Each structure stands twice: as structure tokens, then as C-alpha cells.
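This is the structure, below, for whatever I ask next.
Here the complex is missing one protein chain, while the rest keep their positions.
As written, the chains take the letters A and B, and residue 1 is the first residue of each chain.
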Amino acid sequence: MEQRSNAFIELASEAIAEPEKAIYRSALGAAMPPLRNTAVAQFGGDEAFDALRRNVRERRRHSTAHLGYYLEQFVARARENGNTVHFARSGSELNDHVLAICHAAKVQRVIKGKSMVTEETGLNQALADAGLNVRETDLGEYIIQEAGETPSHIVGPALHKTPDDIRQLFFERHDLGDRDLDRPEDMVAEARAVLRQEFLAADAGIIGSNGLIASTGHTMLVTNEGNGDLCVNLPRVLIICTTIDRVFPRPEDAMAMLRLLVRSTTGQPVTSYTSFYQGPRRGDDEDGPLETHLVLLDNGRSELLQGPYEEMLQCLRCGACLNHCPVYMNAGGHAYGWVYPGPMGSVLTPLLTSLETSAPLPDACTGCGRCAEVCPALIPLPDLIRDLRAEKHARGVTARRWRLGMALHAWLARHPRLYQHTTAIGIWLLRRMAGRRGVLKRLPLAGGWLKSRDLPVPPESSFLASHRERLS
Amino acid sequence: MTDSTDNNLAARPAPSAVFGSTPEPTPEKGPEVALFVTCLADLMRPSVARASLELLEAAGCTVTIPAHQSCCGQPGYNSGDYAGAMAIARQVIETFEPYPYTVLPSGSCAGMLVEHYPRLFDGEWRERATRFAARVHELTSFLSDVCDYQPPATGSGAVAYHDSCAGLRELSVRDQPRSLLRHAGVEVRELKQSEVCCGFGGTFCAKMPDLSAAMADEKLKDLADSGADTLVGGDLGCLLALAGRARRRDLPLHFRHVAEVLVQDADTPPIGESPTS
Partner (left out) sequence: MSRESPNVHQAENPGETLDDAEKIIMARLRGAGSRDNPELIARQLAELPATDAAAGSGDVVERFRERLINSGASVATASDRREAVLEISRFVSARHAQRRVVTGHDARLAALPWRDGGLLPRFGSAADGDAVAVSWAMDGIAETGSVVLWLDRRNPALNNLLPDDQIILVERERIQARLEDLWHHDELHTGHGPRGVMMISGPSSTADIGLHLVKGAHGPRALHVIIVGETEGE
């Protein structure tokens, strides 16, 4: 997927400048905060939730520490089970594998379940360029595919589109004459009917996976719509695209994770469909794919192992950090300019692409800490975001005037007497410029603050200066 | 449940549990406290520092104000200048370490000392920073939890309370300021989205002013909806940013630090308002 992360500030400002969209987003945002409370309540309170989070973290840490061992075990089991397993170092390698599979199996029509990994690799474009017909089937993904857009949320890809937008889109895209699409139910029914035909005609299904179980070779798929399961079970070819870091040692480890994943994603105790697939049609089975492929993508993940950002490999992709991030709610998912938005995206995007091509993302955070509070994987997102700022600072990605300003500030702060003199001069200047008003509206070098707010004027004398007699 | 003994999420242990020699406050001789004024209170709002001093003394503390103080290092730290922040942290620890308690009228500055100083270091300095952190408190939680202070019930009116993120999440400051305000006779209204950030975020508000303003506007709307016209909080950063936004939009809303309200400082106009307005 083409990256526009360096335009974050402009893209966010454009999003804010569309008042109807902003109101819609904030209405969605208001619906999200109870999610955490719902999840916590279902576990029987904060303590139980935290205990489970810690438990799952131990399991994930263990699997990450021995990722090579467990991945090898998984791949061996998956091959024994009749799957063909492929490895891809980069996005384009993944796309090449999928294309080769499709060519060999004479696949013309592809149906897809929601997969952030294939968003990351730009698979749809690669398949379309090769002349294949690709149809997204998750309702949200279908909507944005029809609209020619990209996902704005890793769980609800079309949540940026209002029901009115979607109604309009369906009228434009479905040649079905005069009809009633007032209610969401009507639109869902229409999409169901259109997509049912796509499902039935497809040669291959492509899905992602929520987890790989090393001891059995199962891949886990979690959906509410059931579209992913249709992609698995209807076409003759199945291709599962996932990443090397999704491995769990045993079924029980995947089950422990599943409890956290679903409650954190939607607040439900479980989704309508949770499936575990082991391989192609067996024995006297009457349905199921005839050939199954697994494509395991690295794309930078192995480089995170044993490094300062290794914890990011624990991410469950539940979206809770997005739903609770005030920056995400205001900027919208597209502002982040790549596949993964919100706090997890602000960490993952620089790691999987580069800090230089996503420089504003680590700054898109007030450090409010809500994401860490809700993260089921206990990833210290604000700390990782701050560490990325430190890398920006160290590598000169941060603007020179900020770096110089910070250096000067740090030096002055360590020399309190000089600091007090300097600030006294500053106060005197600010007061002169403000005149009789309580606030300043214009000031050189403070354009950021003053763009959207006045600056309250400091009083004549600082506390320390006026309480010299009390100081020790 | 059987689980690892990880205590990252556990509440910060009481100071006495970590630092055995911390003197317990006694009625005869109150706690000895060093007041870290914080740079925003010092420069932008001395009334907050005065009120803090007054409250600590009213609570029976012996208060020292070390002259050798400036900023806690947050701006640099949050901008990724870890080296600069470390240098400041060392100096703050050296200055305030001799006192049994260090108190700050700011959740985010206190959080910086408590949560983030130890993170900056390894080895001996990390231990030193951790020992120091156990004796650092945000003002309202210190008055409530350590001093068991109850202000005289001579206040009046209704305010809404703004939880600053650092105070709320790093230091669990939530009930203490509300309880102090109620004791003082002030009615406290709750904001609907009290756990959502106001958009200040330190340098965030200067780097991403449109986003920051959008977040501030949601907070201001929440305030207006609460029926109170005054927002009280424990962090000057949030309050200055919100007041600045409200002034820019000419909204009839007022902003004060909780310490000013607790000492009923009527002489100082609300933040961002001139004495005549």
C-alpha cells in the first residue's frame, strides 16, 4: 500500500475541517468508550481482566522468545496436514506467491476475507494488475473496495463512512433499479445478495488468520459475518495470508488469547464464528477446498525480535487502542497514511516502513495513556511512541528548531538561577506585548500554540522571584 | 488465579512499604515537605504555588522551597531528548532527595518524577530514582492520603473537575481532589468524558494545533454541558491550554487550579482573564 504518513498533519486537518464527518466520528467515539467497561465487566472486574492480560502476556512472551522453534513446528504440522506453506520476506514476495498459486490453479475469480496483511502488501492491486477479479467480502471491506478507498480502522474498515454515504454508494454501484435502502438492514441484505453470487462463482478464497497453533497446525479465524468461513469452504483453492509472529504453542494458549481478543475488539464474549482449519478436504468430505496454501509474511517483523520494540509483536490487532485514542477519533484513520492507524499504527508503521517515511506519527500522541490502559496485550504503547520520538531526535528526523529548543531548555533547566533570569526577561517581554489584555494572540516562535488558542499572560513576577525570603 | 508475580499494574506501594525510614506524620510535628513549584506554576500562575504552600502549612506540614529548582524535564523527555531529561532528573533528585517528601501541584510533573525518572536510568541511578519516587506526591493526593487534611467548609458554587491524564493514570489521582473540594463546600460536577484527554499533551498542542484544538473543543463542550461554568483541575498545562482555547473562541468559561479554589483565592482572576475582565 502506498504510504502517505508524512502528510499526517495535513490529512488530519482536512478530516477535522469536514464538520459532518467530524461529528459522525465523535458520535462513533462516544459509542466506543463503554467497550472497555463492557470487556472488564465480562471478566468480573479489573483484577480478573488484568490477571488474564498478564497470563496471556506470559504465553505470548514465551512463544515470541522461541518463535523459530514454534514456527518450525507449525510449518511441519501444516505440511503434514496437506497444506502447501510458503514464506515471504516482503510484501511483494507475498503477492508473487499468491499470483503463482493462482496461475498454477487457473484461478480467475478471487474472494477475500478481511486481511490487514494483504492491505500491507497491496495484494488486491497486484491481483488486479495480473487480470484477476478480486472481491472483498467483509461488508466493511466491500464498501471501501466499491468506494475505491482504504480502511480507516483495522476492525471496522468502513467506519468512516456514514450510513448515508453507503446508501449513496450502493445506489451508484448496484444496478438494481428503484428500491428502498433506508435502513442498515436493507443495505446489508442488498450486499448479502450481491456478494452471495460472488462467493458462488469464486475459484479461490484468500483470508488472513488470527492465530496459528503450533502443536496441531490449525489456523484460527474469528469473524461475526461468516464471510471468512465462506471464503474458506466454497472455492476450490484456499490461500491463507498471515505473518510469522502469530504462532501459539498449543490450543489452550490460543483460547486464552481469544478471550481477550474478542472482548477487546467488540465487547462480545465471543464472535458468531470462531473456526480452526487444519487443511484441505479429507476422505469422504462433501465440501471444503481441494488445495490449501499458507503464505507466511515477515516484512520486517523478524527484525523486531529481541529489540527494544519486540513487545509490538504481541499486538492482537483488536483495535481497542484506536477506539480509545482521542487523536485517532479526531484525525480519522486515513490521516495515518498507511495500513495501521491509531496508537498501534503510530508504533508499527515506523517499524515496518521507516521512521523517515512516517515521521509525524510518533508525535500524534498526547501521552494520555488510555491505549495502554485498554491494551489486552499490555503493550506499553505510550512508552514505545516516546522511544520512537527519541530515535527521531537522535537520528535528526525531528526538526532542527525543536531539537535546538529542547537542548537549550534542558541546559537552562539545569542552571536554575540562569533559568530564572532568562524566564524573567521572557515574562517582561510577553507582558509588554500583551498590554492590558489577559491573553496574547500573536507571538513570534509560538505559532503552534497561537494557531488555535490564545496564550494566557504571565504575571509580573514569578513565584520564586517574589518569594526569595522563603527559599532555601 | 495462579499467575506470575508481575506487579507492573499493581498500585504503587505506600511510601512506608518501600522506604522504611519515611517518618509517619504525627500531630505534634507534621511532615517535612519540599515544595517543587513546577515551572508553569512558578512563571504563569504563582497563585497556584502560593495556594499550595498555604494548603500544605494548613495541613500541618513544615514546608521548604529549595531555591535550586526549575523544570522537571517533561518537555524534553516527551520530545525524545532523553539525554537532556536525564541530566535534569539527576539534578532534581539531588536537590529534593534530602527531604522526606516532595510535593508538586501537578499530576504530570509528579508523574514524571514518579513513573518516568526511574525509566530513564539503569543500575544505581535507577534504584536511586525509584527510592526517590516513592516519596514524591501530587498535591491533592498528598493532602488527602498522607495528611488526611480536610479544608474548612467555607466555599460555595459548582465546578466541573478535569482529570489530567498523567495524574489519573500514573498516580491514580481521582477521588482526592473531588473529596477536598466537597469538604471545602464546593459542588463537583462530573464531565461525561472525564477520562478523555483535553488535547494539551505538552508539545503536542504546538506541533498539531488543529487536532489539539478539536480535542479541546470536545472538552469545552463537555464542560458547558455539565452546567458548571468553571473547570477546576490539578494540572496547569491542561488548564492554560483549555483557557487559551476558550478565550480564542470567546466562550464564557473559567479555569482554575484546584489549589486556588481550596484556599478560596478570590483576588487572582481565573486563568487567562485580566483583573478587570
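Note that in this section a residue touches a chain if its C-beta (ideal position, glycine included) is under 8 Å from a C-beta of that chain, and two chains touch if they have at least 3 such contacts.
Here the structure is a predicted model, which is why all the values come from computation and not from measurement.
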Contact with the hidden chain, among A:Glu20, A:Asp175, A:Asp287 or A:Glu469, goes to A:Asp287
So which of A:Pro269, A:Gly426 or A:Gly447 would be touching the chain we can't see?
A:Pro269
Of A:Ala105, A:Ala147, A:Leu355 or A:Leu471, the residue in touch with the unshown chain
A:Leu355
Contact with the hidden chain only, please: which subunit A residues?
1, 3, 28, 31, 43, 48, 51-52, 55-56, 58-59, 62, 65-69, 71-72, 77, 80-82, 85-93, 96-97, 100, 120-122, 137-140, 143, 156-159, 162-163, 166, 184-185, 187-189, 192, 195-196, 199-200, 215-218, 224-227, 229-230, 232-234, 244, 249-253, 255-256, 258-259, 266, 268-288, 296, 298-300, 302-303, 305-309, 350-357, 391
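Basically, only the chains that are shown with their structure count from here on.
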What whole-Å value do you get for the distance between subunit A and subunit B if each is reduced to the mean of its CA atoms?
32
Okay, in this complex, where on subunit B does subunit A touch?
1, 3-4, 6, 8-9, 37, 39, 41-46, 49-50, 53, 64-71, 73, 75-85, 87-88, 91, 119, 165-166, 169-170, 193, 195-197, 199-216, 218, 240-241, 243-245, 247-248, 269, 271-274, 276-277
Under the touch definition given earlier, write down the residues of subunit A that touch subunit B in their complex.
9, 12-13, 16, 22, 26, 30, 33, 48, 50-51, 54-55, 57-58, 326-327, 330-331, 360, 362-370, 372-373, 378, 383, 386-394, 398, 402-403, 406-407, 409-416, 419-420, 423, 426-427, 436-439, 441, 446, 448-449, 451-459, 461-464, 466-468, 470-472
